[in-house]
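Complex shown without one protein chain; remaining protein chains in place.
This part shows chain A:
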Amino acid sequence: MIKIHKAGLQTTVQDLGRRGFQKFGVIVSGAMDLLACRMANILVNNAENEAVLEIAITGPTMEFTEEAVIAICGADMSPSIDGHAVRMWRPLFVEKGSVLSFGPLRSGCRTYVAFSGGVGVPEVMNSKSTYLRAQIGGFHGRALQKSDELEIGIPSLKVKSSAAANWGVSSSFITDYSTEPEIRLLQGRQYELFTKASQKRLVTERFEVSTQSDRMGYRLSGQSLSLEEPAELLSEAIIFGSIQVPPDGNPIVLMADRQTTGGYPKIGQVASVDLPLLSQLKPGDGIRFKKTTLAEAQKAYLEREQLLQQIKMAIQLKYGGNGK
């Protein structure tokens, strides 16, 4: 079990999301940076879809009432255990009574803590993700608060002994969380309805992540985009990374807690392979979009997945090849 001494800005239980229920209007939720979430689980020999803690900008402080094996992946929030700085992107053995805390944000925006054996919250619609607005899933449907007590898994002997050795994910894989990343972009479903000037601005100018940005969507400011002529659209599905433009001209990139459908025209769609980079941006950071093609985006996606599977196999070997 962990006891929360300080909650942090927004600490929620998330997994890879609630899949298969969007047809009922139920949003996906899940980790914003799916790659860091998966990597953290792989490092502690969990199934990739196991629940983790997602921590935004200001980290929590938590005490372990029993020993555990954890991994911290994603944004660098200066993690430390009992006051000693610890490395990220590797399994960490935590002794009973130890306290995990976080300090200054050095890079990125969201970090993920996976516990070997998982997080003990009930599944709702096949997922442990927190759906804040409907107040379901996760820990009582809400972000963690001071004094909460959260059940976590007990690591196997094999995991405990392997985790003590000095190894982690090679630095070549660890994403560099730029505050001014270049994000690959596909044309959106209503791309052709926008003015030529807007289409051009989209891939030549800098956009800034505004303060009105959260798990639901990033509002971008700096450049206004407009339609050739006003259009009344019927609502249709929206997905992670859809860029829709409301009448005020400021684009919104839809993120993990997006609604299932929307009626604003979509000028672009972020390539899936760059969604983790996008998820690590915070208000004030900038984006430059770069055109890509469907074939290139799918190739990059498959390459990323193949690399991840290779790393996963190598880690499972360390744990005795018994991973899930």
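One rule holds in what follows: a contact is a pair of C-beta atoms (placed from the backbone, for glycine too) under 8 Å apart; a residue touches a chain by one contact, two chains touch by 3 or more; residues count from 1.
Basically, contacts and distances are computed from a predicted model.
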Subject >> Complex member absent from the view - protein name from UniProt, among "L-lactate dehydrogenase complex protein LldG", "ABC transporter ATP-binding protein", "5-oxoprolinase subunit PxpB" or "Ketosynthase family 3 (KS3) domain-containing protein" >> reply: "5-oxoprolinase subunit PxpB"
Subject >> Residue touching the undisplayed chain, where the options are A:23, A:84 or A:196 >> reply: A:23
**OP:** Specify the residue from the set A:35, A:55, A:100 or A:186 that touches the hidden chain.
**Re:** A:186
Original post:
Among the options A:7, A:81, A:136 or A:169, which residue touches the chain absent from this view?
Top reply: A:136
Original post:
Mind pulling the chain A residues that touch the left-out chain?
Top reply: 19-27, 124-125, 133-134, 136, 186, 189, 234-237, 239, 241-242, 259-261, 269-273, 294-295, 297-298, 301-302, 305
